[in-house]
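The complex appears here minus one protein chain, its other protein chains still in place.
Chain lettering (A and B) follows the sequence in which the chains are written, and residue indices restart at 1 in each chain.
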Amino acid sequence: MKLTTALMGAAATLVLTPAAFADGHEGERGRDGQLNIIYWQAPSTLNPYLSGGTKEIESASMIVEPLARFNEVGEMVPWLAESIPTVENGGVAEDLTSITWTLKEGVLWSDGTPFTAEDAIFTWEYCTHPEGGCANINYFDGVTSMEAVDDRTLKITFDAPKPFPYTALVGSESPIIQKAQFENCIGAAAPTCTEQNFGPIGTGPFKVDEFKANDVIQLSANENFREAGKPAFATVLFKGGGDAAASARSVLETGEFDYAWNLQIDPQVLSDMEQVGIGTVAVAFATSVERLMVNQTNPDPALGDERATLAHPHPFLTDRAVGRAMSMAIDRSLLVEVGYGAGGQPTCNVLPAPEAYASTANDDCLTQDIEGAKQVLEDAGWTDTNGNGIRDKDGIELEVLYQTSTNAVRQDTQALIKQWWSEIGIETELRNIDASVFFGSDPGSPDTFQKFFADVEMYTNNFAGVDPEAYMARWLCSDIPSPENQWQGNNNQRFCDPAYDALVDEMSQTADLDRRAELAKQMNDMLMQSYSIIPLIHRGNPSAHANSLGGVKMNDWDSEIWNVKDWYRTE
Amino acid sequence: MTDAANPIAEIEKRKPARSQWWDVWDQFRSHKGALLGSIFFVIILLAVIFGPMLWHLDATTIDIRSRNQGPSLAHPFGTDQLGRDTFARMLAGGRVSLAVGMTAMILALFLGTLIGVLAGYFKRLDGLLMRATDLFLALPLLPLLLVIIMLFRDRLSAQFGPEGGIFILMVSAIGITSWMQTARIVRGDVLALKEREFVLAARSIGTPNRRMITRHILPNVLSPIMVSATLGIATAIITESALSFLGLGFPPDFPTWGRLLFDSIDYLQQSPERVMWPGLAISLTVLSVNYIGDGLRDALDPRIRGR
Partner (left out) sequence: MFNFTIRRLILTIPTLLFISFVIFLIVKLSPSDPTGNLPLTIPAEVREQIREALGVNQPLIVQYLKWLQQFFWIEPLIYLENATGWDLGAGDATRLISYQTRSPVMDLIMQRMPQTLWVVGTAYVVGILIALPIGVISAYKQYSVFDQVGTFVSMVGFSVPPFFSGVVVIVLFSVIIPSDSFFWLPSIYDTTHRVTDWDSFVYQFRQMIMPVMVLALQITAQISRFTRASMLDNLNQDYVRTARAKGLRERTVVLLHVLRNSMIPVVTVIALGIPSIFGGAIITEQVFKVNGLGQLLILSIQGGDVPTVQTLTFIFAILIVLFNLIADILYGLLDPRIRYD
């Protein structure tokens, strides 16, 4: 992966208009009949700006499209734009305050009207309307204006130099919607436009025939699609509902469906299903990391309102030796083997990708070292003075409450880690919480991952696209959830280091890519050495497709069905 | 009938009353299903109470080298995906499932019968109690449970310790959300019963309400209550596992039959026996409770007794 070059440098040389497949799968549009896709979570709307959920964004990605997408290796490819603008080709201003996109010629909406720069501008206005509650508004951060130089030229101006200007209208999270269709749906009127939200007109390979919220979408080939002979399928049935195991079964065992999404089930079971021989599991990796967050503040209920706030540092987890020992005791490869299979790799970084940003400084965590962990605790003065099997110091016992969301793989991971920690003398109490409560941010609930009324919690996080700036800025002191901000903050483990804040600040002003990569690695290492985050697994996204389905290129940087226009039937 | 004020009559009544319970026991013993059911139930009870102490493996110890094994001498029921011994987990799980299932079922039956009898027997209470039943039937279960966890979990844990608190929470959550059917059924039967001749006769000789209910009404609504009990225990065991998923229940590494059943569904094709054990355990428990209920009902029915 040469991301640096791909993203910033000589983009022009890498711009490959995805050509038709040269392996004899060309022909008439709609020649291959019906494509059946199953997502075990059903999309609730087709307007990605009103939902922001993965299922909505991916299903909409067949209909509405952005200016550029990320391909299966994380490189940017032009989609509705002619090429990727860079400083070298003059598309990005020298001072990095504006970017100019040239749109492809002759692109039509599925209703036959021409696609212009006005539509792109409208999309920006639509999403940034203060009353609209747009879920992907952060993709337009820093945009002060958009103007149409002509029908095919779009100039985006930023309020400050933008080292990575490829967020607005790039990637499946911010596709372009049609101005003519959504003109009356702006702001507070957005939810009244059910017809539009359920059937957006797009430039993509398929158009919506029928949408049943949280159930099923029927699509048919867009006869105005810009590429001849594509898509190969005449219709798509996009079914939602059920669970991961059932949708895996429907592709790998019964063959009722061609493609199934996000199959996080026991790898043994998945590979047994694959043995049937009618389908294949494919995995794509991007930036998702399953991690343990180690609370730096004291969650003791006795503290009342000051529970889990900076006023009370954690009695023992702020001791780096404890965090280090906890990390050393974990056999990450075994966690992968038991819970993830091909869908995961052990990692020691919270920022595992793109390659240019991935640090190698922490890789010694890849091998489990129970004896070493014991030694670390011993040296730090944590010994079992009262003979109860739990290490203690100054009357504080190493007892942790370890919470996560309800999910079979996570509960297995919890059980394994509990066992390892007990071997080094740390007693663990496990708790699982319904995902909708855990990830919800109801200020009234004690069980949200932001309140973090536990010592350790586990979940996965990632960032969209390829630029980690916003992701690394999550661990600012000012972003700590607390009662003052209704527990709305991103720095869940309450890590606070002025030196880190300074690095975040520097990154926001640095345009040089190598320096940015260096800064990102430095921040990653700082977090890792604080042991406030213990990364476990670099998670991939496993999906299954029928062996009769060709052209699938699993992608976790963008919508995983990003290239559905190139899919075809092999037999 | 006896006059309560007459001490001699009182004593006379008490004597045959004791032998009446012997009658009941005799009748119960002669009911083959009931006897078998009781024996079986006692065996399950003994196994889950003393089994974990006797069996050498612990329910939560992970032995990753021996995972996903079929039944063998070392692991008579096989092992799960983390190499935990299924037999040990079944024994430990049965403790929780039976304790929660029985207690919650008894609580629901008690509430249901109480409200049903009161509503059916006292016309003044009927409207209020039945509207309350409608309310409880209409409450959305899941949000209600989430609210219960939010409000009471920490308080109960502080009061009764983590495990005791969770047990009380689960039992009362299941109990207070499943008494309504029993209440409606009992009330329906009581409404009809209290117009029967024998009740009218008893009332005409001035039997007080309390005696009317305990002597005449309750024995006659026993059979629907017994059916509710059998169905209730199955529901409670399954509901307990559903609660665990919400985070209301016991810690995730703590086995229960419902959870074992749910967890093993994904392995249905790989190792069918794994799903069989908890399924069998729940079914057999429910069956034995059912037969005990049948036997009890027959034994308590004076028309059948002595036949």
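As a working rule, contacts are C-beta pairs under 8 Å (C-beta built on N, C-alpha and C of every residue); 3 or more make two chains touch, one makes a residue touch a chain.
Small disclaimer: the values here were computed from a predicted structure and weren't measured.
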Touch with the omitted chain, as defined above, among A:Glu28, A:Asp95, A:Asp243 or A:Glu355: A:Asp243
Option touching the unshown chain, where A:Asp159, A:Asp215, A:Asp363 or A:Glu423 are the choices: A:Asp215
From B:Val42, B:Leu137 or B:Ala158, residue that would touch the chain that is not displayed: B:Leu137
Selected residue (touches chain absent from view) among A:Thr192, A:Ser271, A:Gln529 or A:Thr570: A:Thr192
Candidate in contact with the missing chain, chosen from A:Gly133, A:Gly229 or A:Gly372: A:Gly133
Residues belonging to subunit A that touch the chain removed from view: 38, 42, 44-45, 47, 50-54, 131-138, 188, 190-192, 194, 197-198, 210, 212-216, 218, 237, 239-243, 246, 249-250, 253-257, 434-437, 439-442, 444-445, 447-448, 450, 459-464, 470, 481, 488-490
In subunit B, positions touching the absent partner: 33, 123, 127, 130-131, 133-135, 137-140, 142-144, 146-147, 150, 180-181, 184-185, 188-189, 191-192, 195-196, 220, 223-224, 226-227, 230-231, 234, 238, 258, 261-262, 265, 268-269, 275, 279, 282-283, 285-287, 290, 297, 301, 303-304
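In this text, only the chains that are shown with their structure count from here on.
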Averaged-CA centre spacing for the pair subunit B and subunit A, given as whole angstrom: 46
Contact footprint of subunit B on subunit A as seen in their complex: 245, 265-266, 268-269, 272, 301, 334, 338, 406, 408, 411-412, 414-416, 418-419, 429-434, 437-438, 444-447
In the complex, subunit B residues that touch subunit A: 60-62, 64, 67-68, 81-82, 84, 146, 149-150, 154, 158, 162, 244-247, 251-253, 263, 265-267, 269-270
